[in-house]
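Missing here: one protein chain of the complex. Every other protein chain is in place.
Note that the chains take the letters A and B in the order they are written out, and that residue 1 is the start of every chain.
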Amino acid sequence: MPVQRWAACGAGELIWRHWETDEWLVYHVPSGETHLLNDLAAAALQVLQQECLTLDSLMRHLSDEQEVAADCDLQLRLEELLQHFDELGLIESVR
Amino acid sequence: MKFVSDLASSDLIKQARTAGLCWHIGPFVVRMRTPLRDVAREVAFLYEHFPLGSNEGFIDFDVSVRAKGPFGRWISLSVNGDVTFDWFRRHLALPLFEWALHGCIFHRSHQYFKLHSAVVEKGGQAVILPAPPGSGKSTLCAALVSRGWRLLSDEVAMIQPADGWLVPVPRPIGLKEKSIGVIRNFAPEAKLGPAWPGTPKGAVAHMQPPLESALRVQETVKPAWLVFPAYRPGASAKLASLSKARALLRAAENSFNYSILGRLGFETLARLVQECHCYEFEYSDLNEAVLQLEQLRSQPQLVAAAV
Partner (left out) sequence: MLRLLKDSATTATLELKQWNGVLAQAYRTGLLPRLGWQLLHDDPHSRVPDAVRASLESACTISDHVRRGVRWEVNRIEHALRRTDAQVVLLKGAAYIMADLPNGPGRLVSDVDILVPKDRLLEVEQALLEHGWESLKRHEYDDHYYRAWMHELPPLFHPGRRSIIDVHHTLLPPLGRLQLDPAALFEAARPLPGSRFYVLAPEDMILHSAAHLFQEENLSGGLRDLVDLDCLLRHFADVESDFWSRLPSRADQLGLNRTLYYTVRFLRQILHTPMPDELIAQADAWKPKWPVPQIMDRLGALAMLPSHFERHPQLVAGANSLLYVRAHWLKMPPRLLLKHLLSKLQRSWFPPQAAEA
């Protein structure tokens, strides 16, 4: 069974602002919605803007970058995050 | 330049009854047409310091107030030909006129980014005070204006998207119920119109924009502080620092056209929070509140250290 891969919107469609720790604002141009993300969520979305990844690859990538353990807890958080992003239209499943 | 106050009462009434009385409010041209003398006089009092406009030019908001029914006990008000208020009691004419103008300025004119907030300025720096209706911002605004702050508006911050500067649109400050007495006490020299009972928001009175605020209407200014006020009975005046990201989201919730402007709305608001110091502000006593904001302006480093 093919594993699901995810990609985020192109560069022009997400506008970022960041001032304080753990608070990232992203404006999604097509939907007109503004989201407040924490460090992990922002990092995930930014990584997916660069590359199309599976959940596992994303987890490994973020674990290195954010210096967090690549454990069940992280996997669960990322699964939820990806589902949430998908519902919001920020990312898309790619074949 | 001629002002509304330059017109003799009889000319004023005749003008309002025939071609209409035109005047400028900041960037907008307003015209009022009404055969009702008392309404004409009340409106002219509140706007007496504003420059007269021309009936030959383009009018942004054309307001017509007519009496209806037997003995003319009711009125109907229309803006640019569209009936906005119909079959309201006659004594509500003035509050309705003001509310109609609110509607025009808030929901049209999207060449500006607009926040539902009071805006005042002193020493070349402006404070924006966004808050939902009923939060006491008009009362706080009236208090500040009575203590030397220039009024840009008590209801709407109009920001030019190109450079982020604030455009003044000073208008009579609407005071409700208890606030009327509070401001009469706080600033006995302030010029207030009559209190109109029985509006959907209770009794309403209007404070005339001071002469200086009206005269300096062309002076745009850069915003320096974004302060979210909250009246809490018994609270001492306290500023609390707010993160820029959260300040942006709260301001967006208090905006008239954040969504309508799309990307430009986000970028304008992002620039605003970037360039301003952002605070939440709790208060109950007006004197304390005014003092605290005065300190913010004159000794910002002390305030920053304290929060």
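Note that in this section a contact is a pair of C-beta atoms (placed from the backbone, for glycine too) under 8 Å apart; a residue touches a chain by one contact, two chains touch by 3 or more.
Just so it is clear, the structure is predicted and the values come from calculations on it, not from any experiment.
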- Message: Out of A:Q4, A:S31 or A:Q83, which residue would touch the omitted chain in the full complex?
- Response: A:S31
- Message: Out of B:A142, B:L261 or B:A289, which residue would touch the omitted chain in the full complex?
- Response: B:L261
- Those residues of subunit A that touch the unshown chain are 30-32, 89
- Query: What residues on subunit B make contact with the chain left out of this view?
  - Reply: 55-60, 62, 80-82, 108-111, 259-262
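By our rule, only the chains that are shown with their structure count from here on.
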- Query: In whole angstrom, how far does the Cα centroid of subunit A sit from the Cα centroid of subunit B?
  - Reply: 42
- Of all residues in subunit A, those that touch subunit B in their complex: 15, 17-20, 23-25, 27, 29, 32, 34, 36
- Residues of subunit B touching subunit A in the complex: 243-246, 248-249, 252, 259, 262-263, 266-267, 270, 273-274
